[in-house]
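Omission of a single protein chain aside, the complex is shown with its protein chains in their original locations.
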Amino acid sequence: MWLIIPRRVPDNLLMQRLLFSLLFIFLNVSAYALDDPWIQIEKASQAARQLSYKGIFVYQNHQEMRSIEITHLNNNKEEFARIVNLDGPSRELLSRGDNVLVFNPNKENVLIQKRQGQNLFPAILPSNIEFVKSSYSLRFGDQERIGGREAQIVYLDPRDEYRYPYKMWLDKEFGLLLKMMILDHNQKIIEQVSFNQISFFASQDLNWFTPSVDTRKKYIMDEVPENIVSNEKYCVISNLPAGFREVSHVTRMMGRQPQLVHQWIFSDGLSSVSLFVNPIPKGQKSKVGELQVGSAHIFARVMNGNQIMVVGEVPQATIQKISNSIQSVSAH
Amino acid sequence: MKEKISTLLDDELDLKGTGQAVSEIAKDQRLRERFETYQLIRDSMKNELSDATFSSKSILDAIDKEPIQMQFNHSSKVAQAMVLPYPAWMSWQVAASFAAVLLIAALSMNNSYLKPSETFEIAEDIPVEYIQAHQISAPTNVAYYSETGTR
Partner (left out) sequence: MPRLNNNIEQKKLSLVEDKSAVYTAGHVKPLLSVAMSEKIENPNRALDQVLVESAQKGDKKAFGLLVEKYHRKLGRILTRMVRDQTEIEDIVQETFIKAYRALPNFRGDSAFYTWLYRIGINTAKNHLVAMGKRPRIMTEFENEDGDFEDTHQVSEEENPETTLLTKEIGIAVNTAIESLPEELKVAITLREIEGLSYEEIAEMMECPIGTVRSRIFRARETIAEKLKPLLSQHNNKRW
């Protein structure tokens, strides 16, 4: 029986759907930016999951640019998506509800990997925006055309120094997130994702929901052990930066000589940070220091024979604070 | 809707209607029972009833246990490799990791953390697997689409 509760689908789905349809009616009647402007964000969050659309968007950070084609369908029962890398290696991802299958070709083979569902553009907004409200304030900007559609600019300004500002372009008609920018504290663009073209459709046809298959290559399932949700109180974590809360805690096997690593993920609704803690095996060197790789900040230190590593698309100060939030970790 | 099932069984719906009706049946057990009953009536009228084949339950149970069969555009060799062993109806039970790759970009170093030789500066030896693990599992991550060189 299908008993898995999909993470991406809001709890209380019916209420959410009703809310969405009510919002849709409401917003078509009322003027923009009256009453509660957060409704726009709510609508954007819903739109990415509820609607069926197909388009091409471009992801950029200051090092590179990548075009991605996405097809997303919701037939009122399940969400289906196909995401194809258009530049570089022809990687593609097929998802159905919370189940994800990734096809990763190399020269001879295609590696098939299973994966837990993840919120990917344009579905990057959480279903519970209360979470986001406490950390960001909202204001409206102008209107611009994105991918051939009229869009309303919305700014999410951080309430403190622990997160970056977001600038979003929301489709005027359907609310879908069409473009998004993450800026640093100097207003420099860290990351940007934007649709070049997009169309909405109502058909329930799923003919597109199939990977493109290369018959010359061998297809291999990648046997990777699953992450295990952990309840173990491995270490004491307190004094997290405001707005960040734990969204998951798993253990996973990592590294060239695989060892068990605890991973916590903290999020303020928009950005997320991973904290890794593992005992340092004898004879292995520990890692320390501070680094920025692409849009991610990384911080590493050692505590009581344990390796601590923090990674996230947030200011370095946040990374530090999260690293410092580990009060104690027993010598393991 | 019930009348649609009757029309469906006679294959008198257009292609679109047929597709829709089939999806409806998948969602609604009662519609499915209707379909079964109408088929039973048909089989009875055509004298095709027999005790051995009265109930389809054991066949359906057996199919349930089969791995999901999916057809792709090309050879069955590929389809074979694609068989995912999972017993439930209409589901892909999947969970794992995806090797996202990150392009190595701007660096910054903090000398106060220099330690004797038992430690690495991460600027020298970028902890790619941690970065990848973060990108795979973080719930909202735009950086999913970026790539690293292979190590």
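Points worth noting:
The first chain written gets the first letter, and so on, giving A and B; residue counts start at 1 in each chain.
We take it that a contact is a pair of C-beta atoms (placed from the backbone, for glycine too) under 8 Å apart; a residue touches a chain by one contact, two chains touch by 3 or more.
Predicted model, so just to flag it, every value in this text is computed and none were measured.
Between the chain not shown and the residues A:56, A:153 or A:206, the one that touches is A:206. Of the residues in chain B, those that touch the hidden partner chain are 2-3, 6-15, 18-19, 22, 25-26, 32, 34-60, 62-64, 66, 68-72, 76, 79, 89-90, 92. Contact residues of chain A toward the unshown chain are 206, 209-210.
Following the convention adopted for this analysis, only the chains that are shown with their structure count from here on.
The geometric centre of chain A is 20 Å away from that of chain B, both derived from CA atoms. Residues 19-20, 23, 27, 70, 72-75, 77-78, 81-82, 88-99, 102-110, 113, 115, 117-123, 125-127, 129-131, 133-147 of chain B are the ones that touch chain A when the two sit in their complex. Taken in their complex, chain A has these residues touching chain B: 1-2, 4, 7, 59, 61-64, 66, 68, 75, 77, 85, 88, 93, 96, 99-102, 104, 112-116, 118-121, 124-126, 180, 182, 191, 193, 204-205, 210-213, 215, 218-222, 224, 226-227, 247-248, 250, 252, 254-256, 261, 263, 265, 267, 269-274, 276, 285-296, 298, 300-302, 309, 311-313.
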